[in-house]
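Take this structure first; my questions come after.
Yeah, one chain of the complex is gone here, protein chain that is, but the others are all in their spots.
When the chains are written out, they are named A, B and C in that same order, and each has its own residue count from 1.
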Amino acid sequence: MSLLRVGIIGATGYTGSELVRLLAAHPRVEIAALTSRSEAGRPAGAVHPALQDVVELTLTEADRIADFDLDALFLALPHRTSMEFVAAQPQDGPPIIDLSGDFRLADAAIYEAWYETPHVATAALAGAVFGLPELFRDRIPGARLVANPGCYPTAAVLALAPLVRRGLVATEGLVVDAKSGVTGAGATAKPQTHFPDVFGDFRAYGVSRHRHTPEIEQALGRVAGAGVQVLFQPHLLPVDRGILATCYARPAAGLDPDRLQAAYHEDYADEPFVRLREAPPATKHVRGSNFCDVHAVLDERTGLVIAFAAIDNLVKGAAGQAVQNLNLLCDWPETTGLNQGPLCP
Amino acid sequence: MSLLRVGIIGATGYTGSELVRLLAAHPRVEIAALTSRSEAGRPAGAVHPALQDVVELTLTEADRIADFDLDALFLALPHRTSMEFVAAQPQDGPPIIDLSGDFRLADAAIYEAWYETPHVATAALAGAVFGLPELFRDRIPGARLVANPGCYPTAAVLALAPLVRRGLVATEGLVVDAKSGVTGAGATAKPQTHFPDVFGDFRAYGVSRHRHTPEIEQALGRVAGAGVQVLFQPHLLPVDRGILATCYARPAAGLDPDRLQAAYHEDYADEPFVRLREAPPATKHVRGSNFCDVHAVLDERTGLVIAFAAIDNLVKGAAGQAVQNLNLLCDWPETTGLNQGPLCP
Amino acid sequence: MSLLRVGIIGATGYTGSELVRLLAAHPRVEIAALTSRSEAGRPAGAVHPALQDVVELTLTEADRIADFDLDALFLALPHRTSMEFVAAQPQDGPPIIDLSGDFRLADAAIYEAWYETPHVATAALAGAVFGLPELFRDRIPGARLVANPGCYPTAAVLALAPLVRRGLVATEGLVVDAKSGVTGAGATAKPQTHFPDVFGDFRAYGVSRHRHTPEIEQALGRVAGAGVQVLFQPHLLPVDRGILATCYARPAAGLDPDRLQAAYHEDYADEPFVRLREAPPATKHVRGSNFCDVHAVLDERTGLVIAFAAIDNLVKGAAGQAVQNLNLLCDWPETTGLNQGPLCP
Partner (left out) sequence: MSLLRVGIIGATGYTGSELVRLLAAHPRVEIAALTSRSEAGRPAGAVHPALQDVVELTLTEADRIADFDLDALFLALPHRTSMEFVAAQPQDGPPIIDLSGDFRLADAAIYEAWYETPHVATAALAGAVFGLPELFRDRIPGARLVANPGCYPTAAVLALAPLVRRGLVATEGLVVDAKSGVTGAGATAKPQTHFPDVFGDFRAYGVSRHRHTPEIEQALGRVAGAGVQVLFQPHLLPVDRGILATCYARPAAGLDPDRLQAAYHEDYADEPFVRLREAPPATKHVRGSNFCDVHAVLDERTGLVIAFAAIDNLVKGAAGQAVQNLNLLCDWPETTGLNQGPLCP
């Protein structure tokens, strides 16, 4: 069986190195090219010491990838850079799985409002599919461009979709109180990610303006078949990996606990990467794995619903989900190369 | 100036040792007795190695405190033990500041429903005052028994009180999504506090049944002059100290951002321990101090209000607030002995 | 190809769950039995929530393992319990890889002195081999009982072996200053592993009496062909996983930096799990993997040698090395099932 030759464009960040970790152990894939603007010419194992002896490639310039005869591309680039790269690719190039935010929002105007930059690849955007397999699996095979979902949206949307799909909760006034480890802020050192200031700290950020807000609303809106409005409030957890989304919703009349549980069971019992839990999920129980752990309850005193989801932001929230999308693109079993159990403790 | 002789009943837990830390540096207090059932006879500095050379006392049995001629008592006992102790004290004994949950809920029936145990000191309960000075300062001087508030209620109530007091938000459907460091779970090792399982983890707990729920509702209800219903959802932060409460509320008609800010300014501008922040507060900015940092915003897209409060759960959430209550009982400046700046970073 | 049926005896601790994690992804193995005295009858995924959907077995009693037709056994039991189990096995039972300390010290008298208990399986002890493949690979195939090395000895011995083997350093006065994450203390909650006390803390422990001392001396002594004396000082790192050993030695006359580097290169260049580093190794660069990262230098000012080694204490220091030993026992490629890259960051 010949291996699929994949390239990772932008391999120096955290999503890039996590793709290397997962793809190096994928039985049907060969990592054929890794690119970096800043580190071209250096061995990948020098840039990511953890990957010494895991991958032997030398980083190359992104504009040389045509030399590598690639079958699929993962883009692990900053937003803006990503759509510029896509716009420059040939029409008949290999399929692309993009991990940036550039192709997740179908409406370029919404993109431009939240990202504060013009969209420069609207033709590609029109053909992009939103790669959240549990909700939109059917659209992924055959796609030329898969927009891999954001980390927070993956958790929030999987937590709420069974409710929204069935009209079990009101679609306005939804609250997503989410907490993420610091890898979500990227691999570049910044004052906000200076160790002594983050260690032992906890705080909210991005009040009223986080770019994952419209992505959550769009995905839930598609599931609901109607507009959905979400107050999304992120927080910075003093850990490396992990997202927990705690979601609050007002139920429609007559929701009872059994109906609530049945909805989650119907949607997720057969999903290989969603685990329904009997207690609130824990980020450490999914660390390093592609699992999304979900739990929901009806608080009978207040009549509100609480729905929880936990993921590893770099795996199910980024690189793992991208591999899951590759598997779907290639018509392989969806779990191929993703059977690593969580690293816990 | 003679010093006030205080005793700490139950000095081996975290609130007990934190009281020692603060009271040892209090200029008008002498720590005259420390008690422990399990460690009586041992030097306090042997039980709490951090306190070697900070306090020189030997732990004694609680039933010997009459020998110590004490002017005030801090009870740092588990709930139930605390009310049994209070019930056994003479009527004319020294005033008591109780840090347990036993005297916080005015209605014994509510206490019994949430704590699942009969209340055995209802006479004392009838005279207890709820020691949250920023809201109920006038009631504290002269009290015989001060119920020191819980850590979560301190944060949640200070975050929401300016809104509730003025009817600026609906009093049902309030959500308090709170996150606490592990000292909140006490000094006794338990499977849920085993280091390798908590390190790097984050999870919710106590869904629908945390005992601080009725305490938050009672305090906000008094401020509102009407019933208040709160969904309180705690989470375990993988840090030692610190609470952040993120609170969500639906505003009454016509609330605008200026009115919101004015409410907080009116209530807190002159409070020595409440700091209004221009950005979401951070737990590390209050670590080791008696500050409660507060910030609130109106999210204009969704029309919801978000109110944040951060405290050190062992200081403003326990021992520091208890010292603040002592200062009020003694008619001393409220900040006496509480001028330690936050330990940050 | 039929799968090898393995059992894990004592599957509720951390080495047990880590064996499950690794073996569940091993392409030539089927986990056929998991035992637990305390949790028999419960699904493994209920005891280890991280392993829900990773392993489907129900825990069983250890005395029922004869029913499972096992081809190999991993013992993840406390010391003492382990030798009692071994002593009770039939002579012709499946080969055993023991992860306790019971069969690591060839001399029962030394065992009894350090473990303060009589050795009750001296016959088995006589046939046990010390399963540190990089040093004693040839002895492992065909063994009936492999004593899987301790976590600290794995790091310390791999750091120092190239020097000791060649007589490049004095064999007395060796210092091993080692630091371990808290999983090394096991899965049972204890006061010393209570989260709030360990978080942000660092301290030494076990001065002059850690049981890994004679194990390090024995292994280095075999390599040296002479007695070796080591001062081993462990410290508790406030992290979940990871060991760093910093070793100090006085060189023999005439050692120069090139000779030093050549020794390490000769020993380790072809080892699949030892990575020679150009800078001091980091525990996070090996997290979750079976790598041991090594670096050594001659400090020219003082004339002393410093040798570093980093491992994940639960992988190369326990379960991963056990799988490596299984591969050797079965004459499979030594890296089978161990190709997971480090989880970093």
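In this section, contacts are C-beta pairs under 8 Å (C-beta built on N, C-alpha and C of every residue); 3 or more make two chains touch, one makes a residue touch a chain.
Quick caveat, the model's predicted, so the values are computed rather than measured.
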Determine which one of B:L51, B:L160 or B:V198 touches the chain that has been left out. B:L51
Per the touch rule stated above, chain C touches the missing chain via residues 172-173, 175, 177, 179, 196-197, 199-205, 207-208, 213, 229-231, 233, 235, 237-242, 244, 246, 248, 250, 280-284, 287, 297, 299-302, 304, 306, 308, 310, 345
Those residues of chain A that touch the unshown chain are 14, 181-183, 185, 187-191, 193-196, 198-200, 238-241
Need a quick check: the contact residues on chain B for the chain that isn't drawn. 14, 17, 20-21, 24-25, 48-54, 183, 199-200, 240-241, 272, 275, 277, 279, 282, 284-288, 291, 339-345
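Methods note: only the chains that are shown with their structure count from here on.
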Is the contact between copies chain A and chain C built from the same residues on both sides or from different ones, judged by whether over half of the numbers are shared? same
If you average the CA atoms of chain B and of chain C, how far apart do the two points sit, in angstrom? 46
Distance in whole angstrom between the CA centres of chain A and chain B is 39
Between chain A and chain C, what's the gap in Å when you average each chain's C-alpha atoms? 36
Contacts with two or more other chains, residues of chain B listed in rising order: 196, 199-200, 238-241
